[in-house]
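Only one protein chain is missing; all other protein chains are in place.
Here the chain labels run A, B and C in written order, and each chain numbers its own residues starting at 1.
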Amino acid sequence: MTTSTQNQNPTYSEAFQSGVREEIYRNRDIFILGTDLIERGGHFAQVKGIAQEFGFQHVKDSPISEAAMVSAGLGAAMYGLHPIIDLNFIDFSLGAMDEIINQAAKIRFMFGQPVPLVIRATSGTALGGAHHCNSLESLFAHTAGLAVAVPSNAWDVKGLIKTALRSPDPVIFLMHKKLSGVRGEIGDENTLIPFGKARTVKEGKHAAIITYGFTVVTAQKAAVALASEGIDVEIIDLRTLYPLDTDAINSAVQRFGRVVVADEAPMFGSITAEIAATATEANFGSLKGPIVRIGSVRAPISANPGMSEAAIPSVDAMIAAVKKVVAY
Amino acid sequence: MTTSTQNQNPTYSEAFQSGVREEIYRNRDIFILGTDLIERGGHFAQVKGIAQEFGFQHVKDSPISEAAMVSAGLGAAMYGLHPIIDLNFIDFSLGAMDEIINQAAKIRFMFGQPVPLVIRATSGTALGGAHHCNSLESLFAHTAGLAVAVPSNAWDVKGLIKTALRSPDPVIFLMHKKLSGVRGEIGDENTLIPFGKARTVKEGKHAAIITYGFTVVTAQKAAVALASEGIDVEIIDLRTLYPLDTDAINSAVQRFGRVVVADEAPMFGSITAEIAATATEANFGSLKGPIVRIGSVRAPISANPGMSEAAIPSVDAMIAAVKKVVAY
Amino acid sequence: MSNLSKEWAHSSLRGMMLIREFEETADKLSLRGKIPGGIHNSSGQEAVAVGVLSALDPLDVIATTHRSHHHTLAKGFSAREVMAELFTKSTGVSRGRGGSMHLGDFHRGHFGGNGIVGAGVGIAMGAALGIQQRGDAKVSVGFVGDGGVNTGRTWEAINMAVIWKLPLIVIIDNNQYAVETFVDRVTGGGDIAKRGEGFGLPSYTINGQDVVEVNEYTAKARQRALAGEGPTIINALTYRYYGHNVGEKGQYRTQDEILDWKTNRDPIDLFIARATSEGLITDSEVAALRDDVKKEVEDAVDFAEKSPQPDLNSILVDVDSGLLGGK
Partner (left out) sequence: MSNLSKEWAHSSLRGMMLIREFEETADKLSLRGKIPGGIHNSSGQEAVAVGVLSALDPLDVIATTHRSHHHTLAKGFSAREVMAELFTKSTGVSRGRGGSMHLGDFHRGHFGGNGIVGAGVGIAMGAALGIQQRGDAKVSVGFVGDGGVNTGRTWEAINMAVIWKLPLIVIIDNNQYAVETFVDRVTGGGDIAKRGEGFGLPSYTINGQDVVEVNEYTAKARQRALAGEGPTIINALTYRYYGHNVGEKGQYRTQDEILDWKTNRDPIDLFIARATSEGLITDSEVAALRDDVKKEVEDAVDFAEKSPQPDLNSILVDVDSGLLGGK
């Protein structure tokens, strides 16, 4: 998907802008609400220029009130609009969990009426310490009523946000902070990416890595190193955690019988457990050995870069995991 | 553990009172803070009489301010006290998630100093509808820095709360609403139950059910029915979800090779996935077939009793799951 | 001569009587185990509900609390669909899934009761934002209890409504107790309206037992909201006759206190007295109304009893739209 004219390609953040712009053209009910969006365009420039292009009605600068931000979006969505609530860092969603988990997620079930609401935030481990590096995706994926997107590249950001903005359901849209500036091709205005459809990043012969978000990059690096040792590993990028592409997962297990599931959330209780457990139950006979999981250690993320890096799966850990399953 | 003098045994709620009372005698730094505790003794009478016995300093009636309740406990714990923050229903913790997940859980890691804080709440599926029936235990267990207790009977309630009140770490203490009135024997003032040690509810010969909380009752009923068909199933009650008794889990997998993991949280992404995935990875060779999970459907809980019941694992579902693993 | 119309007086009185009859009946049914999970009885608080809702347009939005039968009936929902919901029957307004705490129908401007204290104000604020974004000539009303004013989310929402001048009215259905906790014991400053003023919006403490006063303040707040001037808080002092949840008694308030409110400040009695003395209604008309609401509630109970349970196979329906590929 990367081309030789890479410099002309937008960044991951700009891909978000692009998708949102096109969708506002189609649907004037869309607006974005969050802190420091109008001038600054958000902490990651993810909505830069949109207020200037479409008017202030489409971009609202909010007080620091995460609970009210989400309930503003929620009430407006119930009224028929299609808000994007930009929570900046996903860490701050912890101040709006009732609004997300008790309200937004459950309203359709209770009242039979749609909640077309996107909650966007930047996620994942980088610098900034324990309060800015939470990986909360498994909390949201566990919550009935929520869809969860975790794009790993510009193309997917744009295609997935466009789909989210045409969906009547609440979507948690998680963008990884280490990918913000990474450039890549993006689709045109008709390129929508369905939720629940994984992407094969790279086909392989010997084993599969199932992953998402920034860990896709780690997997790609591992794949290169493994190739030099004659191990050809397939990489599957889930793109959304709910709906989850169980077909792609089952197919990988059935084809290889050797599977690594990886992400950078604390491994204990992460979504990789759901993937491994369900795939094992459904395809036990196909497995040459157990699905191997890798993830982060059970610890908060330190502000120290070395410690922060050490917490999450390294390329080496990924290589070791693949070798382990290949050796079955 | 039930005796013939059952009527003299305290209820599950009274067992909590008993443990807290004894610990306040030992340690005057303990106090309880929550709504409607002094007169009413809490919604489930879980602290009834304690204010009258120990004085108002040990029981504080709070405004409806879950975030402030937890931060009150947190700051007091950092100062050296040992608060019990009573959140009434665990559903209301969603209004204090930042205080629990970002603050209480991470402080020891960041500052190297203890946070002796217990957060108690009633949990699980019963009547009351979607906002009063969340099963959030996997969110807490996934969070580094938190311990999570999920007692299934009066004995364990008392023994575990006593241990929690002697621990320097934050503990989420989840009591199941359907067990509140169930009577059982309790230990004396020196009976502490360690965290991370499962209890064998019943030994068996053919397979094991690993579970906790109210689902232990479901498992017991299933075991009786299965016995009549000649299937002797072991039941393991985890008692705490973090620390998790991986020794007991591994032993069960190794001894039987046929294991069911069950709880009543929505199954997608629940702690049963962690248990199944990790146990499979560690004991693949011992398994006669995949670990089978049962849990609740991916849906909010309805106020309608029939729908509410239908959402969680029935005795029949438990029986079917055991038969499935026994048939491997 | 009265400044009230006969029509308004009759309909408001009937509205309050219907609520009272409904709640008294539901209480007994709940005690008899007919209503799963109990109810939060609003007997005594009728004037707040009817005073507010009679000042609104049918398409205005409300979002409310765990104690919301009165708001829902006053919004024009039928006793049948509300009672059936309490019974968690499929004919209930939330198809039996919501129960007593989760009555609602967005198409009719009812954005739901709520199991979470304070949440209704946030939702109402969001609806007000939706109204503003669309440029509609409507207002949104968020109900909250005296206990709910100590939740942070309530003030976050109010602040947002103030800075954006949203067409929001916050009604504090102030029955002076949160479960067993007296409002003054937990409310810093003790003056909820003053809190509101600190957040920059007009805030009035009014007599919530006087349906006319409630109506007038609400109408004024509605005008202000429609004029684009922003939100208003109305702190309506009232009283609940029953325990927090059905069957609860407790020692936190005296029998004398309860009796005093019932005898001297009952909103229905007060309004009957006024309407009668102002020649708006006769004793026999009052009696006829009483009969009428009694029949309506009897019919509602009958309807609820006979209605079917929700289909247990529908348990995964409407978790999400399915359009994103869930299941």
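Here is the rule we use: a residue touches a chain if its C-beta (ideal position, glycine included) is under 8 Å from a C-beta of that chain, and two chains touch if they have at least 3 such contacts.
Everything quoted here is computed from the prediction, not taken from an experiment.
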Contacts of the hidden chain among displayed chains: A, B, C
Where A:Asp61, A:Glu189, A:Asp232 or A:Glu281 are the choices, the one touching the absent chain is A:Asp61
Touching the absent chain in the whole complex: find that residue among A:Ala225, A:Ala303 or A:Ala317. A:Ala303
For the full complex, which residue in B:Phe16, B:Phe31 or B:Tyr212 touches the chain that was left out? B:Phe31
Hidden-chain contact residue, picked from the options C:Gly152, C:Gly208, C:Gly243 or C:Gly325: C:Gly152
One chain is left out of this view; which of B:Glu14, B:Asp36 or B:Asp98 touches it in the full complex? B:Asp98
Note that subunit B touches the absent chain at residues 29, 31, 57, 60, 62-63, 65, 67-68, 70-81, 98-99, 102-103, 107-114, 144-145, 147, 163, 167-169, 171, 194-197, 240, 242-243
Subunit C residues touching the omitted chain (full complex): 150-156, 158-163, 185-191, 194-201
Contacts of subunit A with the missing chain: which residues? 35-36, 39-40, 61-68, 91-92, 94-95, 127-132, 297-300, 302-307, 310-311
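What we mean here is this: only the chains that are shown with their structure count from here on.
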Comparison of A-C and B-C (more C-beta pairs in contact): A-C
Centre to centre, by mean C-alpha position, how many angstrom separate subunit A and subunit B? 31
When the C-alpha atoms of subunit A and subunit C are each averaged to a single point, how far apart are the two points in Å? 40
Which residues does subunit C have that touch at least 2 chains other than itself? 94, 97-98, 102, 114-116, 152-153, 319, 326
Spell out, as numbers or ranges, the residues of subunit B touching 2 or more other chains. 67, 91-92, 94-95, 129-131, 297-300, 302
